[in-house]
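Attaching a single structure in structure tokens format; questions to follow.
All protein chains of the complex are present and in place, except for one that has been dropped.
Now for subunit A:
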């Protein structure tokens, strides 16, 4: 138990002293996870909207597949991506393995199903009556779209939050495709694993507290917007 106390002290020390290594790790963590979330949102929001709104043959099956991908273990993503990114693999010429870009790609794959499924749910909950009402009130097409987006905005934010949460918390994929390289591909989760391996439990707990803080802050900001209803 003394490690927990040591960890709390360690996290405060790291934050207050502005430890350059910590800030580098923090910067990379946010850069990788936020970029992955951003791309997952750009790709996932339209797909989710389409799957939630349009009724077509096979829609349930596709949604079901994405639902199943919600449980996709990050190590599996990591393993498959590694195979593809190897020098001898099909994407070997891109030289992406062991770079932050590969980690963004991995976290994108993990965040994407979350964004798609949550978005689809948000859109599918809009009732047909809503459209009838809007039309009856004489809204033109762009006004209709505006009102629709306004109606689902909370669901979309939830989708982005879920995507970000999945991205920042995974460790298996980042470890495999990033390689946990000092000053290059070391993020908070992989650092925690490394410090445990080194026997530095205090530092590991310190880092875990910082990871939780970051996660809470980002999700907190998003939730605040959600509440305010922008």
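Keep this in mind: a residue touches a chain if its C-beta (ideal position, glycine included) is under 8 Å from a C-beta of that chain, and two chains touch if they have at least 3 such contacts; residues count from 1.
The working rule: contacts and distances are computed from a predicted model.
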There's a gap in the complex where one chain should be. From "Tungsten ABC transporter substrate-binding protein", "PadR family transcriptional regulator", "Cytochrome oxidase maturation protein, cbb3-type" or "HTTM domain-containing protein", what does UniProt name that chain? "Tungsten ABC transporter substrate-binding protein"
Considering the complete complex, of A:38, A:75 or A:126, the missing chain is touched by A:38
Residue, one of A:9, A:150 or A:227, that touches the chain absent here: A:150
For subunit A, the residues touching the chain missing from this view: 18, 20-21, 23-24, 26-27, 30-31, 34, 38, 86-88, 92, 95, 98, 146, 149-150, 153, 179-184, 194, 196-199, 201, 221, 225, 230
